[in-house]
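To keep things clear, I will list the structure first and then write my remarks on it.
Every protein chain except one is present and positioned as in the full complex.
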C-alpha cells in the first residue's frame, strides 16, 4: 500500500452507522485501514471519536477513498488550505474538480474555515479568496478563470445526525411501502407545517397535473388560502389543466363534476391554453377577470412564488412557462435558497427529482406518489429528512387540508 | 364454407357494441357471415334486431364460433332442446362439455326455457330432466352419470345491457387509472350501499391484511357496526394481524399508534395466533373476553358471515381458517348465492380474483387496490358492473366510512 | 332538438367498430340521430355506407358532436369550403379554432380537397388560400393574421382502417400486459424493421438512460452499426451516462463490467459532462479521439440524426442538449417529418410521450417499458399502429439485436 493519509471522525458515529459505513467504504474501494485512536462513548449520550490511517495501492485510489470518506463526514486530520485551479473555459471545470454533496460543507481558506454558500449537490465549489467566500456553482455558470476547488484538501463536510426522537421523517423513511399507516404521517406533516409557518419559514409544493385530474385542486387551493404554500413548482400541464378546469369544468376532457369523459372535451386543454395566450399571461387573465378560480388563480392572488418549468411534452405552452430548462433551474434554485424549509412533492417524478437535486439536505421533504418506484427514487437521497408516502394524491391532499384547516 | 347455422340477436345491440363485437368474433375465428334480416332502431330508444347466417370451413370451427357468439348474447334462431351426455366418472366431464359464463343462462328442456341456477363462470351445466332444472356445477362436484350439457344447442344467454344513465359502475370502468377523481366514485358507492341495505340486500367485503397494516381497521369496524357488511371474505393474514393489533397494538410488528417498528414485535403475530389457538377459536376468544376489539371481534359480535380461506403462505393458522381450498370455495359460493348484491374488494389480489370467479355478472363489484395491475385484472371481467379504483386502501376506507356514517 | 346536420361514413365501419363508436359518441354527447340511408356489406370483403341525421339541443352541442364525429371519420354530407379566421396575435388562435388529430386530414379550399401537411395532433390548421395549401401548425408558431381553420366545415378526416391480417401491431395492442409472448413480437418487429430499411425508410429510436445503466448500450450500438437507427431522440441523461460508461466503465457509479457500485464513482457522471464540455461538444470529443466507443460515438460516426432535448433534471448539460424545449420540439418535428416510418421507444416516459405527440398515426410505433403504466399511456393513442410491450429494456434490446444481426 503505497499511499496513506489520516482521517478522523467524531460524534454519534456508532449509533448513526457512520463508522460502519466508513470502514465498509474504505474496503469496498480497495483500501485498508488501521485504527490509531479510538474512543467509544459507553452510553448513548456520549459521542465517540476515531482516527484511522487509510491506505491504498495508488494515490489515485486513495483520493477516491478520501472523497468518499469526506461525504460521510470523515475529514483529514491535518488541515491544509483548499486547493483551487482556474476554470479552463466558460462552463467547464478543471480536471480533478470537487463535486459537492447536499451536506453542509466548509472550505479552509487562508487558514480559516468558511461555510460554502448555496449548498447543493453535484456542483462545483468556486472560491473567492479575497472575500474569503466559497459558493456552490453549477458547471454551466462557472466562468473561465474562476478558482474551482480540486481534490479533497481543505474541505470539511458535516454529516446529518439522525434524531433518535420519534418523528415522521425518521419513521417514514424506514420503509417505502403502501402498507404503512398514513393518517399518522399526515398528522405529523401537518404539525411540521404549522411550526414552520409559525416561525415564518417557507413551504414549497411541487405538483403534477394528476392533482387536477383527480379533482384534488380545491384542497390545494384551500392550503394556499390558508397560507401553507409560499412557493409552487410545476409544469405546463398542471397550469393548463387547472385553467381548463376553471374555465370548462373538465381536466383532460373529464368532467370533474361527474367523472364522465366529455367526448371532444379533449380539445378543452388547447382552448384553455389559447385563452391564456390571448390574454397574454395567467396573471393578466386573473387581472382581466377571465380566470377567477383554481390553483393558478389562488397562486396569483396570494403572491405564491411560482416556477412553471417547460418540458418537451408541452402543448402551447402557457406564457409563464420557462421554456429554457437551465433558466428554469436558476429560478427554482433562487426560490429554494430564499428560505424554503420544507418541500412537499406530489405526483410528479420529473419536477420532484429536479427539485430534489437542488435542495440542501436540511430541507424536510415529503414525497407522495401512488407509484412506489417514484417514491423510492426520491427517498433515496441519503438524507434523514425525506419521508416517502406511497399513496393517492387526491386522498392525501384531502386529508392534509382537513388536518390543517379543521383545527 | 361447408358448415353454417343461423343466429339472431336483439336489443340495444348497436349502442352497446354487441353487434360489432359479434361480427368481429365470427371473422376472427375464421368464419364468415351474411346478414339475412336487419332492423336497426332509428333512435336510441328503439331496439334493433339482426339475423345472420354464419358459415365456417368445418363443423368444429362453426361450433367454436357459435359458442363464442352465445357468450355475446347471439343465440341460435331455431331452438332445439339442450343436449346432454352422462359424466364419465366422478369429478370429470364428457368431451365437448359446455363451459358456463357469468351471464344469465337459460336451458331448453322438453321444449321449455329454464333458467340455470347458481350462475357462475367456468362451470359445467348439469340438467335434472325430471325436475326440469339446470344448475351450474363445479367440475369437482359432478358425479358419474350426471347429465352434463354439451355443445351449443338449447342454450340462451342474456347479455348485460349497459345502462346509459350516469352511474359509477359505468363511468369508472372506462379507464383504470389513479388519475381519476375518486371522491365522486366514493360518494356513489356509498349511495349504492345505502340503497342495497334499504332493501335488505347483502354487501360482501373481500379484504387483505394491508387494511390492518395501514391502520384502516377501525374504519372497517365502523362499517360493520353500521350494518354495511353482511359477508366478509379474507385469509389467515388479515385475521392474524387484526388479532395482533387488538392484543398488542401492532401489525407485523409496526406499532399502529406511532408507526414505528417495534423491534422483536415481529413475533407478535405468532403470539396472536397462539393465543387464539389456545382459546380454541376466534369466536371462543371473543366469548372468553380475550378478544375485545378489532375487525374479527366486530364480525363475531354482529353476526357477519365470514369465510377465512387458507393459503400456503399461512402461519398457524387461525382455527377458523378453512385449509382445504376446494371446501373454502364451496363455503364462499354458498355465501355469494345467499343474496349478495354488491362486493367490495380491497387490497387482496388472491381473494379478489377467487371471489370474482364466483360472482354472477349482476353483482355490483368495486375493486380497490394501489396496484393498477390488480385492478385491471379484476375489472376485466367483461361486465359493466365492475368499478376499479386505483387508490390507497386506508384513505379509501376512511372516506367511505365518512360518507356513510357522517350523514 | 333545434339543430341538425347530416353526416356520412363509409368503409369497413362495422368490422372496425367505427359505426358503433359513432352512434355511441353522438348519444354520449347529448345528441340523437336517425339513420337515413344504410347499406351494410353482407360479407367481410364488402364496405358499408351509412348516412345519419344528427340532432342536438343547441348549435353549440351540435358543433361539439360534429367535431367528435369527424375525428372518427364521419364527415359532413354536404361539403362546403373550410372557414378560417385570422389569428388575433402572434402565438394565439381565434376562438373556435379547429384542433387537429393525428389522422390524415383534408381541407376544402376553393372547392378542392387538399391534404394537410405535417399531420400531427393538437395543432392548429393554417391555410394558405393562394397556394391552396394547409399546414398543421403549433400554436406558438402561428403569426398574427394567419388564416386559421375554425369550426368543422370543409374538413375530411380519414380513419385508420384496421388490417385484419395477423401483424404485430394488431395483436400486441389487444392487451398491454407482461403476460404475453414477447419473442414472437420481437421477431415481427425485426421483420418490419428489415422491410422498412429495404425501402430506405427511416427508423427512429427514442431512448432513456436505463439502456445504459442496464448494460444494454452495446446492443443499441450494434443496431446503429447495422443501419437500423436513422434518428435518435433522448435527453441529457442517456448522453451523459453513455459517455460515463465509455470513459470510466460505469453508469451512475455502477461498474458495468461487474455490476458493483463503485463508491465515489457517483461523481463520474459529472466528470463525463466536464470532459465533453472541455472538448466543446460530443462530436468534437469524437473527432479529438477523446470519445471512442458507446452509443453517442456510434451516432456521430454513422451520421444518425440526433435530438438531445433538455429537462429540468439535467446536470451540465452536454453541449448538444437543446435546452429550450420548444426549440427541441421543432427539431424533433423536423426529423419526424423527414421520412420516419417506425418509432421504437424504450424506457423513457417523457421523451416517448413527447415523441408520440408529434407522430402521425401512420408511423408504426413500439413502446417498451417495464412499467405497465408507461406502456398503457403510450399505447392509448387511438391508433392501430402502436404495439406496447411490458418488458425489460436490456433483454428486449438483446433479443432484438440478435434477431436482426444473427441472420
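Here the chain labels run A, B and C in written order, and each chain numbers its own residues starting at 1.
The rule we apply is simple: a contact is a pair of C-beta atoms (placed from the backbone, for glycine too) under 8 Å apart; a residue touches a chain by one contact, two chains touch by 3 or more.
If you're wondering where the values come from, they're calculated on a predicted model, not measured in any experiment.
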item: Where the missing chain makes contact, among the chains that are shown; value: A, B, C
item: Sole contact to the chain not displayed, among C:32, C:120 or C:394; value: C:394
item: Hidden-chain contact residue, picked from the options B:189, B:309 or B:404; value: B:309
item: Of C:254, C:285 or C:378, the residue in touch with the unshown chain; value: C:254
item: Contact set of chain A toward the excluded chain (per top definition); value: 14-15, 17, 19-20, 23-24, 27, 32-35, 38, 40, 42-44, 164, 372-373
item: On chain C, residues whose C-beta touches the chain left out of the figure; value: 166, 168, 171-172, 174-175, 178-185, 210, 213-215, 254, 256-261, 370, 390-396, 398-399
item: Where the missing chain touches chain B, by residue; value: 25, 28-29, 64-65, 67-68, 71, 88-89, 91-93, 95, 97, 99, 122, 139-140, 262-264, 267, 270-271, 273-274, 277-278, 309-317, 323-329, 332, 349-351, 353-354, 357, 371, 373
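Criterion: only the chains that are shown with their structure count from here on.
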item: Fraction-based call for chain B against chain A, same above half, different below; value: same
item: By mean Cα position, the chain sitting nearest the middle; value: C
item: Pair of chains whose C-beta contact count is the highest in the structure; value: A-C
item: Per Cα centroids, the chain farthest from chain C; value: B
item: Distance between chain centroids, defined by C-alpha means - chain B, chain C (Å); value: 39
item: Gap in Å, rounded to a whole number, between the CA centres of chain C and chain A; value: 33
item: Chain centre separation in whole Å, for chain B relative to chain A (CA means); value: 45
item: Multi-partner residues of chain C (at least 2 other chains); value: 373
